[in-house]
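Missing here is one protein chain; the remaining ones are kept as they sit in the complex.
Naming follows writing order (A and B), and every chain is counted from residue 1.
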Amino acid sequence: MKLKVEFLGLARELAGDAEAVVTVDDRATWHDLISALADAYPSFVGPIVLPDRSNLTAAYMLNVGGRAIVRDLDVPVQPGQRLLLMFAEAGG
Amino acid sequence: MTQPAYQHVICDPDLCTGCRLCEYVCSANKHGVFDPNLARIRVVRIEPVTMTAISCRMCADAPCVIACPRDALSRAPETGVILVDDTKCDGCGWCVEACDFGAIVLNPASKTAEICDLCADQEDGPQCVIYCPKEALSLSTPEVLRQKARRDVVKRLFEELLTP
Partner (left out) sequence: MYAYTGKILHVDLTNQTTRVQELEPEFLKRYLGGVGLATRLLYDNTPAGCDPLGPDNALCFACSSFAGTTIPVGTKHGVASKSPLTGFVGDSLSGSHFSEMLRRAGWDGMVLKGQAPRWLYLVIDDDLVRFVDAQPYMGKGAVEVQSILREELGDDNYRVSAIGPAGEHLVRFASIDNDGRQVGRTGNGAVMGSKRLKAIAIRGSRPVTVADPKGLMAASLKLIKTSQGPGTVKYRTLGTPSNVLNMNAIGVLPTRNFSETTFEHAETISGEYLRDHYRVKSVSCSSCSIACEQWGVVRDGKYKGAKIGLDYEPLFALGSNCGIGTLPPIIKLVEMSDELGMDAMSAGVVISWAMECYERGLLTQEDCDGLELAFGNEDAAIEVLRKIAYREGIGDLLAEGTMRASERLAKGSEHFAMHVKGLEMPGYDVRSLKTFAAGLAVGTRGACHNRSLAYELDIKGVFDRFTADDGRGKAMVDNENFACILDCLVLCKFLRNCFDDFGPDVAAIYTMTTGIFLTADELMAVGERVCNLKKAFNIREGWTRADDTLPPRVLEDPIPTGPSKGSYVTREELDLLIANYYQARGWTADGLIPREKLVELGLEDIADEVGVDTVPAGQAI
């Protein structure tokens, strides 16, 4: 399936784009999506994705629909959701 | 080459954020206390975004050495740093006036001049360079700076040519 991911903050700068469409297996988990993002954007590895690609760094989070934060990476991704790769820190 | 290319601490003003950690580090390293008045590197911040750090630039024909009436200042031939002979220096301040960069400290306690010696006492070199959070400080020579400037200008030139 194809998933659209919106990039905010550093992710947007590193990707050079505000969003991307990532193709993953139909049974892909969040973990697979993170790996796919790291493949598509190697510069994410380090500041956004952990070097072993097991998770995002503490600085970043994946938000679904503007309402929920992805916490369990082994859960399959549902198609058709708005996905946001954004800073976890909210301090102003 | 007649004039050896001495390294000195340079500051990239685009990277310097004006935090002044270098001043604290310098005074702590040299005197064990935190006191920017004793720091041999000082940050000048012309509010709000214009800032850089300045320390001894190891001038050729160093005006401070020439100005010293007591011959207390001399140059170390290998490193180029200006050495101060404390037994001769009486804190008259001629060297301070002669320095175009305001890089010489007159220690109010010892009444002697103090000048950046690139942390000769430290194995890993100038401590300000090590502590600078933004890597704005580095050791360089005028020749290396010229090379960098030339590279940068050519890069900019090509960027403009390649950008539609």
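Everything that follows uses one rule, which is that a contact is a pair of C-beta atoms (placed from the backbone, for glycine too) under 8 Å apart; a residue touches a chain by one contact, two chains touch by 3 or more.
What you are looking at is a predicted structure, and each value in this text was computed from that prediction instead of being measured.
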Q.
Among B:25, B:73 or B:115, which one touches the chain that has been omitted from the display?
A. B:25
Q) If the missing chain were put back, which residues of chain A would it touch? A) 6, 8-10, 12-13, 47, 57-59, 61, 63, 65-69, 71, 84, 86-92
Q: Can you list, in ascending order, the chain B residues touching the missing chain?
A: 14, 17-21, 24-25, 27-29, 31-35, 37-38, 47-49, 51, 108, 130-131, 133-134
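The working rule: only the chains that are shown with their structure count from here on.
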Q: Round to the nearest whole Å and give the separation of the Cα centres of chain A and chain B.
A: 45
